[in-house]
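With one protein chain held back, the other chains of the complex are shown just where they sit.
Labels for the chains are A, B and C, by order of writing; each one numbers its residues from 1.
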Amino acid sequence: MNRVRTVLLPPALAIVFAALLCAVALLISGDSPITALTVMITQVGEGTTAVDIINSGAIYYIAALAVAIGFQMKLFNIGIEGQYRLAACVAAIVGGSLVLPPVLHTLVIIVVAAVVGAAWAGIAALLKAYRGVSEVISTIMLNFIATGLIAYLIRPDSFGVLQGNNISTAPIEASGQFPGVSFGSSGTLFGMVAVAALLGLGYWFLLNRTRFGFELKASGESPTAATAGGVDARRMVIIALVLSGAVAGLVGLPELLGRDFAYTLTSPQGYGFTGIAVALLGRNHPLGIALGALLWAFLDKSALALDNVGVPREIVLIMQGSVVLSVVIAYEIVRRYELAAEQRRVAAQLRSAPAVEAPTQTVAS
Amino acid sequence: RDTGTSQPAGGGGTNAGACARNSAPSAPGGSSASPAPALPNADASGLKVGLAFDIGGRGDASFNDAAGAGLDRAISELGLAKANTKELTAGPNESEDAAATRLRQLASEGYNPVIAVGFKYATALKTVAAESPNTQFAIVDDSSVELPNVTPLVFAEEQGSFLVGVAAALKTQTCKIGFVGGVEQPLIQKFQAGYVQGAKAVAPDIQVDVDYLTPAGDFTGFSDPAKGQVVATGQLDGGADVIYHAAGASGQGVFQAVKAAGKSAIGVDSDQYNIPGLADVKDVIITSMLKRVDVAVFDYINAAAAGNLSTLPDTFDLKVDGVGYATSGGKVDDIKAQLDAYKAAIISGAISVETTPTSS
Amino acid sequence: MTALTTAPVAAPPPAAPRRRRVPAWARALIVVAVGVVILSITATLTGQYQLTSRGTTQAAVLLLLPILFAGLGGLWSERAGVINIGLEGMMILGTWGAAWAGYQWGPWAAVLGGVVFGALGGLLHAIATVTFNVNHIVSGVAITLLGMGVTKYLSTLLFEPISQNPRQSPRVEAFDTFSVQPVADGLASIESQQRVLLSDVAGLLGGLLSGLTPLVIIGFALVPISYLVLWRTRFGLRLRSCGENPVAAESLGVKVATYKYIGVVASGALAGLGGAALTLNPGQLGYLEGQTGGRGYIGLAAMIFGNWRPGGLLAGSALFGYVDGVQLRAGGEAVHGLLYGATILAVGLAVLWVARRRWRAALVAAVVGAVVYVVYYSIDTVPREFAAYAPQLVTLLVLAVASQRLRPPAADGVEYRRGEGD
Partner (left out) sequence: MATSMATSAAEYAVELAGITKRFPGVVANDDIHLQVRRGEVHALCGENGAGKSTLMKILYGMQQPDEGTISVDGRIVRFRSPSDAIKAGIGMVHQHFMLADNFTVAENILLGAEGLLGIGGAARRRIAELAATVGLEVAPRVLVERLGVADRQRVEIIKVLYRGARTVILDEPTAVLVPQEVDELFDTLRTMRADGFTFLFISHKLDEVRAIADSITVIRRGTSVGTADPASVTSRQLAEMMVGSELPSPETRDSTVTDREVLRVEGLELAGESGARPVLAGIDLVVHAGEVLGIAGVEGNGQTELVETIMGMRRASAGRVVLGGRDLSQASTLERREAGIGYVPEDRTRHGLLATQSLWANRMLGHQSRPPVSRGGFLGLLDRVAARRDTERIVAEFDVRTPGVDVPAAALSGGNQQKLVVGRELSGDPVLLIASHPTRGVDVGAQARIWEELRRARARGLAVLLVSADLDELIGLSDTIKVMLRGTLVADADPATVTPESLGAAMTGADDSEAVPA
């Protein structure tokens, strides 16, 4: 009961609040919130939307895991964006230029992506560990620089191939692709969805069952105490950021290996920022993140239906922004409410108990 | 101090006398080219037309708007019922599946034909067109989808750009002109290639200052007028006096810079002289390179209504008036003869225009 | 046995003699002077006269202005102890507010509109972080998301009917520009005489004195004003105390929450002003979706670069604006020229450090100088893909060199609950 209240109530409150906010905005602009909600929900059953939601959810999930690894140590890796894009680009170049037996080919591409993501995050990690540069700033700068580097790599006179008016990398042969699960006209589920789920499991295990996870959380909670406890803070900064970057490197792969098979100028951007929002929604918990990722993907994909009823699709952006803000506020409100309830309870207990009882014996568990 | 060839600030450059200009090619047919015979208007009242816009959608004063204009014309001239049309718009940074969902939505609601505006739809279209073989699709700016039910609507931007390059070379006083591209990607490089070739055709010694706002993949270059203004000012300070932009909304900054310097600018895509939002800078816009997406969309709907898509050209080029230059404002009336001579030469094949810049 | 025996140890070594301190303004002047000389030498030797031209300075001013405002916004917030990574979102709100007010009532209304909308974003950040103790970065990210969503939604609602474009506002009338005459003309004539150093100084200075708008004046004036308010008044002392030790401040009767609110709302207002500066930028019609292009984040970087001080953040945004101006106006060749300047700087630093007997630092500087020179020598131009991000690269490099000397407010970003201090 208590757990339900502290863990599930805040996000529920937040979603209700954000939905109310959007409803008011819609009413002001003369649209019907009910219609908007109905079309969004019915859209899930249309065409490939349901599968798209899961596919995108998996991508957001990986991005959010990457963010969450840093968050555990109070490191803000704003650079997921640059890390995954650069990783996807380089992995596509490598994957497109290799001919290898099936599974191996795919594995090589995945490893390359992880290594590139890790290396790009590694720059921020080294700057933070050895030069004390705030990772927030360095990763923002590195995002810009990654864009330039990708543009350079993808130039037709570097590794790019002209595809009409688009530029892309050489397509990855079937041996390097990651097969998905086809649902016929309802779309194809990316095979990498399973990888995302495994990553979540690995994240949970690493954090809660291993020495590394303990040291990571300890460094995040109190760097000074962790240092005294034999945790090398500098090493942890580097490992956490590099690991976060390695996971970030995988963000672009579900689409690359499951659908696009090449990196192009128009390859999607912005997953890094989505990842931050989703990690916040999920409070860095592997299950919470999964729910957050699905909610986000639902909002993204179902929003396409809003055009059909003439509701501005931007309302979904407001919904997303306000749900992130209100979920954190909701956690705080619930925390305070619990505190007050505890106080009342203790007071009541004291009134009924003999006055000599020692405070230490009344500490609530 | 060692005096360099370039000078630090405005006004310098080679004077007009030094800018040797070739004479215009003599028109092979003796007259300016005539556009391909327009097809008779078919009856489109039975059609349901779906339009999927690129980012920006209607109101972008650019190719989305032009596509919309083509649809509007079909409504007014071909008897297409407004209720039988539907327009959807892409969001920024969206994934391929969003684009596919949009096309699928249109196809599954019975819209036929469905027109995708922008090359970003190419991959999605490949999937969706294969799923719905009985729906006709068209895609603007892309010719990479090779399916029987997909018609590419592509343009010879380089040819139109060639002509405005000619105009720039004829109008420059300093023998120095500029090109401002929004994002350095192949489509925009086509504009650059044609423009530079056209200018050199007139004045082989002309200097063309080529700048892009952002490299490929960083699409902020199409929406950063502040940068457009700085780049254009730089070119003007370097002596350029005619600037052609292919920078989307960043072009506003180019126009402002040109206006502040009292020089000339060339618009892009639509006749920017007549765009209401640009009214206060229109006096510096001497011409615009027209990319007639409206013509392509209209012709496509017309051909679809007639049930014969084979009449459509492979490329909307000068010959079919798919590209061209604008004359609003009368600033190029004096050189119209030369421009038309070059136009004829391109149509006849006497001049072939490159699609990629020879040297960047 | 005696209770206490003094061990035979050498007397503790005397503390190193402290060098005389040069006042901050003088150091700033020296740095600027050195910078100008290096640029002048570079321009002369490489022929890249754009490095010191009036146009470049003007472009730099234009480009630095929004960054400067955002940086000042960061300063006000972080000095009050609240990290503001939501500057970008507040700036977006500012661009929208400025356009909305501006197209109806003119440029001054635009300024006000930007300030008010930015301040609203700031208020939201303050409510989340101060009242509800939400993690500052979390709230900042959420506010940026919200800012993007709200402005898009409102534009569809309010701008599209007039501008026919959901991504753009109707035209907003901008300020007229003016120059400080006759100084500006005088400098222009000196610049055109092409004398080494003199012309360069004239070019750099001339750019600062011409093509001005009231917003430029406001921007530059806000730097000393922020300094005076934050460091020379009782209000500023209290506000900064909330960033250094809020518990101590509270124990002395300072209303910490109130000051944090003021700091964060002012921060939003300043970021909004940055948005207004973008909207009113000569070359702009008004609001345009995505026109901030990450300038809010860069403002934050400029502030960190400037060690959480107004003068420093001015230097940070100036560096950013200058490098961006150079690369936009003169492209990869000029950035290539800057490499040469960097070599001179590195060598100069190496010599200085040798003189001060800081061997390791000198060695590092010399090696860096050599590497940069090799790069300079082996390429003709910096590829556009990298030149375009030269400002970000320079920022990163400078931070890598200097960040260990930075000193953020001690309680910056620390969640603080009233009455829970020890």
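FYI, contacts are C-beta pairs under 8 Å (C-beta built on N, C-alpha and C of every residue); 3 or more make two chains touch, one makes a residue touch a chain.
Predicted, not measured: the structure shown is a model, and the values here were computed from it.
The absent chain, not drawn in this view, touches the displayed chains A, C throughout the complex.
Among A:54, A:140 or A:231, the one in contact with the hidden chain is A:231. Here the missing chain is touched by one residue of A:74, A:131 or A:217, and it is A:217. Against the chain not shown here, chain A presents residues 209-212, 214-215, 217-218, 221-222, 224-232, 339, 342-343, 346-347, 350, 355, 358-360, 362-365. Within the entire complex, the positions of chain C that touch the omitted partner chain are 1-10, 12-16, 233-234, 237-238, 240-241, 244-245, 247-255, 358, 407, 409-410, 419, 421-422.
Methods note: only the chains that are shown with their structure count from here on.
Centroids of chain A and chain B (each the mean of its C-alpha atoms) stand 39 Å apart. Centres computed as Cα averages put chain B at a distance of 38 Å from chain C.
Looking at chain A, one finds that residues 147-148, 151-152, 155 touch two or more other chains. Of all residues in chain C, those touching 2 or more other chains are 385, 388, listed in ascending order. By the touch rule above, chain A contacts chain B in their complex via residues 46-49, 52, 55-56, 147-148, 150-152, 154-156, 162-167, 185, 187, 255, 259-260, 264-266, 268-270, 300-301, 304-305, 307-308, 313. Residue ranges on chain C touching chain A, taken from their complex, read 85, 124, 128, 132-135, 137-139, 141-143, 145-150, 152-153, 156-157, 294, 297-298, 300-301, 304, 383, 385-386, 388-389, 392-393, 395-396, 399-401, 403-404, 406.
Per the touch definition, chain B reaches chain C in the complex via residues 1-4, 6-10, 56-61, 92, 184, 211-216, 218, 220, 223-231, 233-234, 237, 249, 252-254, 256-257, 260, 276-280, 360.
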